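Below: one structure in structure tokens.
Note that one protein chain is taken out, while the other chains of the complex remain in position.
Right after this comes chain A.
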């Protein structure tokens, strides 16, 4: 394929524990305006629009149909939607631009976790016949993974605590983060995970604009070129997976060209501290790689947007010259079941 495609703009909301006073459309509108303003584009100028969200967070069917009102889809637009994290919406938009059917794409995603009990809600994405009826929640499953890592000698509780502390310290430079600064490691939530090992539950939205070739250069001083992007899924049942490893991340990274040259930055979607250990190993990240300078998902984890935020944060670092080659990762499903890796580069300065 010969077409170069870049992230040219990124915007996100502050991530908040509750946003009772805002509808999803109201939460989304400022982000859409902000990302368009950064490029001077209007809705009618965008060639393709793709979004990510989940009906289960909103608690009703077709929740995304009203979000479209915030886009202002009139005259009618070329548009699609994935029922998962917006990182996969970005992937769909990237393939659309590759075909040449569009030169620009608007990608957005959002999630409000506050209306329900997120730990309960997420049990509904497990095998509906054998596992979901037992209601094993997302923290319990992540704890299984953390314990497996500790048992394998890959980490220990103090190392995990350090990951949480580093993330929240880095988040002090991120005005959108939900948790930042010194945060107590806290009591055990589900052994061996303490509250400090777990992500805050929050509401938020994000948006990205993609553009191809010359159009990207017109819209952004230093476009973050997508050198490769790939995603892979693993078996669902935890019993058939080695939870201390992430072969799907490794394969996606390989296909995205992540191992061809070192990256200087990695934005990893690791909602639980132990998952950063798994991902660092799968991605072969050295200590010289700046991991989650934004604070990552341990500082803000808006469901369905946190993966897109990772791509946006990595791209924004390239836009402002803080990175030349960055890796962005997104995950979906229990214990890192599905993983996406994008490699972004700025042109040499």
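Criterion: contacts are C-beta pairs under 8 Å (C-beta built on N, C-alpha and C of every residue); 3 or more make two chains touch, one makes a residue touch a chain; residues count from 1.
The working rule: contacts and distances are computed from a predicted model.
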item: Complex member absent from the view - protein name from UniProt, among "Acetyl-CoA acetyltransferase", "Heme exporter protein B", "WD40 repeat protein" or "Sugar ABC transporter permease"; value: "Acetyl-CoA acetyltransferase"
item: Chain A residues that touch the omitted chain in the full complex; value: 1-3, 23, 49, 54-56, 59-62, 64-66, 68-69, 72-84, 88, 91-92, 95-96, 98-101, 121-122, 124-129, 132, 230-237, 247-248, 251, 332-334, 337-338
